[in-house]
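Here it is, the structure, as structure tokens.
With one protein chain held back, the other chains of the complex are shown just where they sit.
After this line comes chain A, so read on.
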């Protein structure tokens, strides 16, 4: 008996299906970019026809982490920086789930930086959305890993002495197989990119520029974006690692000069996902681990037979 009926249910889905019946009082400030991520993600899920009960959204801590409260699927609002290992393990035991992880730039590129590197490297089949507002929102505006050099805040009184993290370049060198940047000010592109990211087989990293009107009024996120795929000025091959790297570098630099470039930067279609790699090595079963618990035919082996090497 299948215990996971929501998966591939084939039912028609709309954005409203992802909206909680009683919407909690938003804790996001008016004008916050996070509202756009929510809208784009709901839209993407309905475009893809995903049933809310087959989706597991894992979030971290921060304003971004509140995404789960307004998105009515299976959800796990975890701890600061730890979305990726939680999400990827869920995917490893049930490949049929749609796993999306989301968190802030402090969450993902700071405290969770190690997990980011390794999840990308392993190319888990999941989507990772980073709300990049260049500050810590929830803890009141301290500088984050993506804050520009010189950014001042209550804990960086003389201006940040560090160069900012370059998230897309980091994702590329770590091994992500889909990398894009979009912006809250561009809802249409954001939704399209999320659809592609979710559909992508492998680790899809979306650096989502979100404005924080409360703590980062000067952020470049407010500036009208340029879509690198639509503009003739930027001609590069998204499947070419070297060209992608150059474009990312240029984009990441441009942001601090007040120019917002968005779009897909790297797409690698033929790379095996981590699940596939492990299956090819007989390190993972072909059908979901969790299915075994509901399979009446399955013979559960006792350790008794495995003890022979100890006699």
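Just so it is clear, a contact is a pair of C-beta atoms (placed from the backbone, for glycine too) under 8 Å apart; a residue touches a chain by one contact, two chains touch by 3 or more; residues count from 1.
Going forward, contacts and distances are computed from a predicted model.
> Would you kindly match the missing chain to its UniProt protein name, picking from "Glutaredoxin family protein", "2-oxoglutarate synthase subunit KorA", "CRISPR-associated endonuclease Cas1" or "Succinate dehydrogenase/fumarate reductase iron-sulfur subunit"?
"2-oxoglutarate synthase subunit KorA"
> Which of these, A:72, A:134 or A:268, touches the one chain of the complex that we don't see?
Residue touching the absent chain, from the options given: A:72.
> Which candidate, A:88, A:151, A:166 or A:205, sits in contact with the chain we can't see?
A:88
> Please give every residue of chain A in contact with the chain that is not shown.
3-7, 20-22, 24, 52-56, 58, 61, 66, 68-69, 72-79, 82, 84-90, 92-94, 96-97, 114-115, 117-118, 278, 282-285, 289-290, 292-293, 298, 300-304, 306-307, 310-311
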